[in-house]
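Here the complex is missing one protein chain, while the rest keep their positions.
Showing chain A:
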Amino acid sequence: MTELGTLHAPLQVEFDYTRSLGPTLSGFMTGLKRRQILGGVLSDGTVAVPPPEYDGTTFAPITELRPVADVGVVQSWAWVPEPVAGQPLDKPFAFAQIVLDGADKALLHAVAVDSAADIQTGMRVRAVWADEPVGAITDIRWFEAEGDSPATTPGPEGDAIEGIISPVKLAYDYAASPEESKFFRGLADGKLIGQRCPVCEKVYVPPRGACPVDGVPTTDEVEVADHGTITTFCIVNVPFTGQQIPIPYVSAYVLLDGADIAFLHLILGIDAADVRMGLRVKAVWKPRDEWGTTIANISHFEPTGEPDADYETYKVHL
């Protein structure tokens, strides 16, 4: 069934989380911005870095923050032989739990050393600060062996840090399913390929691998027409980040002739206000030399000029 294997493509997922900080972490991040590390004083008098928002025993909010040193002792560590994207160093390094002088509970951070032989539990390390701290844990670039360098001088007190932005960038190798792979390869030949459920005989385009009604594999390959009927639609009037089509435009479900499930695409060649349920439309393909294994081979759908379809012909597909 998958003689050619499935289609794969790189997929990058990126988004920024904007996070507000409660009073405890706000104090901690504000400290970092002036190159000062603050620990939270727990109910038993011990100091934890980073400070937890609540005490683990009494569940009371942590309100007292106390400066601790930016030098400390490695409590436990792990060698990182193959750093991954986003980690503090892009060459092998160690992650370590570090008990800073004046604190009792350890901070997790990176330690820059050349090899695993250059770090051990009990080793003293010092923070290496970013040139321009912003109020984030990454203001400490990493720790390194404590040398003769002078102690860090805190910078001027700035405005309180009340939020952070956490960028997330994830990279995947995205694999289409065997059925989707056939669909995308069909597009490269100018064909729309669906799959028929062997039980209910409904045709799904794009194919789904399993019939959502019967829960069985959809095995029979079916080619459907590149024209059909608009079952429902929406007019997009709202601008959003990354929008590639001038507003207003119409996104519509098109029930392709021969298919039993509607297919989402862009409708052009008609004023948005004139789009309606039952409108007959056809695919407008891009020039053949621009085709790939992608739905973007179809630029959009536009009216065929035929009379509208009778409601009875598509009412069960709404």
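Everything below uses one rule, namely that a residue touches a chain if its C-beta (ideal position, glycine included) is under 8 Å from a C-beta of that chain, and two chains touch if they have at least 3 such contacts; residues count from 1.
Just so we're on the same page, contacts and distances are computed from a predicted model.
**Q** Mind telling me which option in "3'-5' exonuclease", "Alpha-ketoacid dehydrogenase subunit beta", "Acetyl-CoA acetyltransferase" or "Cytochrome ubiquinol oxidase subunit I" is what UniProt lists for the chain we can't see?
**A** The record for the missing subunit names the protein "Acetyl-CoA acetyltransferase".
**Q** Looking beyond the chains shown, say which of A:50, A:133 or A:186 touches the absent one.
**A** A:50
**Q** Please pick, from A:116, A:236 or A:268, the residue that touches the omitted chain in the full complex.
**A** Of these options, the touching residue for the absent chain is A:116.
**Q** With the full complex in mind, choose from A:41, A:80 or A:266 the residue touching the hidden chain.
**A** A:80
**Q** For a quick check of understanding: of A:209, A:258 or A:303, which residue touches the chain that isn't displayed?
**A** Touching the chain that is not displayed is residue A:209.
**Q** Which parts of chain A face the unshown chain closely enough to count as touching?
**A** The list for chain A reads 2, 5-6, 11, 13, 17, 19, 21, 25, 28-29, 48-50, 52, 56, 75-81, 84-88, 95-97, 105-110, 116, 121, 136-138, 164, 166, 168, 170-178, 180, 208-217.
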